[in-house]
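Only one protein chain is missing; all other protein chains are in place.
A and B label the chains in the order they appear, each numbered from 1.
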Amino acid sequence: MTDPVAQRPVVAPNTPPESADAPACAEPVFRLRDVVVSYADVPAVKDIDLDVQANHITALIGPSGCGKSTVLRCLNRMNDLVLDASVRGQVLYHGQDIYASHVDPVEVRKLVGMVFQKPNPFPKSIYDNIAFGPRVLGMKGNMDEIVERALRRAALWDEVKDRLKQSAYGMSGGQQQRLCIARALATDPDVILMDEPCSALDPISTARIEDLLLELRRSYAIVIVTHNMQQAARVSDRTAFFTVDLDEGERHRTGRIVEFDSTERIFQNPADPRTEAYVTGKVG
Amino acid sequence: MGGSPEHAQRTALRIRFQEELAQTEQLALGGLDMVGEQLRRVLEAVEHQDVLLAGEVVAGDDAIDQLYRDLHERILSVLALQAPVAGDLRLAAALLHVARSIERMGDQTVNVAKLIPLDGHHPPTHPVLLEELGVMGRLVSQEIEQAKRAFAERNLEMARDLIHKDRDVNELNRRVFQFAWESGDDPDAREWAMHMILAARAMERMGDLAVDIGEQLGFVLTGQFEEFRDASHPSPSDAAPS
Partner (left out) sequence: MRIAPTSQRERVLGGLFRAALFVSLAVGILTLIWLIFSVVKEGWPRLNLDVLFHFPSSNPELAGAQSAIMGTIWVVGMTAVITIPIGVGAAIYLEEYADRDRWWNRLIELNIQNLAAVPSIVYGILGLAFFVRGFLGLGQTVLAAALTLSLLVLPIVIISSREAIRAVPDSIRQGALALGATQWQTIWRQVLPASIPGMATGSILALSRAIGEAAPLVLLGGLTFITFNPEGLDSAFTVLPIQIFNWISRPQQEFHVLAAAAIVVLLVLLVAMNGIAIFLRNKYQRKW
């Protein structure tokens, strides 16, 4: 059985860390232009311009409440679940506007996977957790093979292959999060969104997942929101720094992107003093 | 807990970081090879008064300067992005010093190379002096090679042993000075001898830089700065007159 993911272009294993002049080759997987997200007509983030490249890890960092998760949830239309949320601007996925009126958010979510902050496996067996996505999507093929492939890609197969029918809740926190990653991979998305995936985990589990992300980068585009600057420094290729400000004449604080550049640049020689203040820890 | 702890310990973590640090170290040690090659060529140029070869040595220093910049950038990148601590941090700091030492060693070979054309095409040569210089050069070359091996193998004893060779190099430096002092009244001969003093001094500095590299290894392994001392030849002023 062919592995559709194996057919995708792969980044060479020993690619050195991107330097500031790494070209953004090919069309970006996601392109955001002038995106504004409002809750009950109050803008939470605005002027969002962002490109997400394939085979890159893009990190979104910034203080609390600056809208990083909000922007992340635009990419798979999970913001739609919040009743009074509205999104303006362009969110292009391979050139198609995912907020166009004819687009079904369910279809978008089949192509863009998500991993949440706290591991949230279903109250089912490990096998059924992975198989859920392919089943509801009506994916054809041998389910056993699909499950094994997803678990192998998440570097979890060897640890659980003898207990696939046992409850997912019997695993440790780090394993559960890797299960959630495998679950997202099972539906063959080409983008994985991660909302602070390691903040509930211990350092060893965090390091294992970071190493996994660097592996997954070869086949997927990854966008990761993180409070942990060092994590963004360690794993990402490009970093967007968010801040939240009170605009003149406004009564509510709005989040926006201050700087979006290669990670090397952001952490060695950022262009904006606000970025410098944040990454050096002088400002929260 | 579902996962077995021993499985977690078997898997290596932070692979990209480990590889990056290892590659940077390889790059630095390769720089020592480049310096050793420069030294060998400049010695040959001195021996045969080969102006062309001297010119090549001068040109070849560009590569060493570029290497220094590359190393500097890579180490800064590791420090900024990976936040190394403990042994990794000491290694990164030591590699910065090593990079600087390599760059200075390169500059010293250029200093020697630049002395050769000054003497015209057939300068008077003092065979004994030339021989002493040759021995010095070979000793320094061995010091560089030993420093490189000691660092790569994390062998502190080998690093400490550098001080013995360096003692001999310092001694030879003094003898060259002595010979030059006694080189007679011929102005050409004296001028050439003066230049040879400068050449010897340059090589003596290279020897000191090789010892520095050994001391950096000591810092990496122990966390302490230890100035290497030669217990068998204690001397109140073991620095050569310079």
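Keep in mind that, in the parts below, a residue touches a chain if its C-beta (ideal position, glycine included) is under 8 Å from a C-beta of that chain, and two chains touch if they have at least 3 such contacts.
Every value quoted in this text rests on a predicted model; they were computed, and no experiment measured them.
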| item | value |
| --- | --- |
| For the chain not depicted, the shown chains it touches | A |
| Among A:Val36, A:Val103, A:Leu137 or A:Ile204, the residue in touch with the chain that has been omitted | A:Leu137 |
| Touching residue (missing chain; options A:Arg183, A:Arg217, A:Arg238 or A:Arg256) | A:Arg183 |
| Touching the absent chain when the full complex is considered, from A:Pro123, A:Gly249 or A:Gly281 | A:Pro123 |
| Hidden partner interface residues of chain A, rising order | 76, 78, 81, 83, 106-107, 109-111, 113-114, 116, 118, 120-123, 125, 132-133, 136-137, 167, 169, 180, 183-184, 187 |
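In the analysis below, only the chains that are shown with their structure count from here on.
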| item | value |
| --- | --- |
| Approximate Å spacing (C-alpha centroids) for the pair chain A, chain B | 48 |
| Chain B to chain A touching residues, read off their complex | 1-3, 7-8, 11, 13-17, 19-20, 76-77, 80-83 |
| Chain B-touching residues of chain A, taken from the complex the two chains share | 14, 16-17, 159, 170-172, 174-175, 204, 207-208, 210-211, 214, 230, 233-234, 263-264, 267-268 |
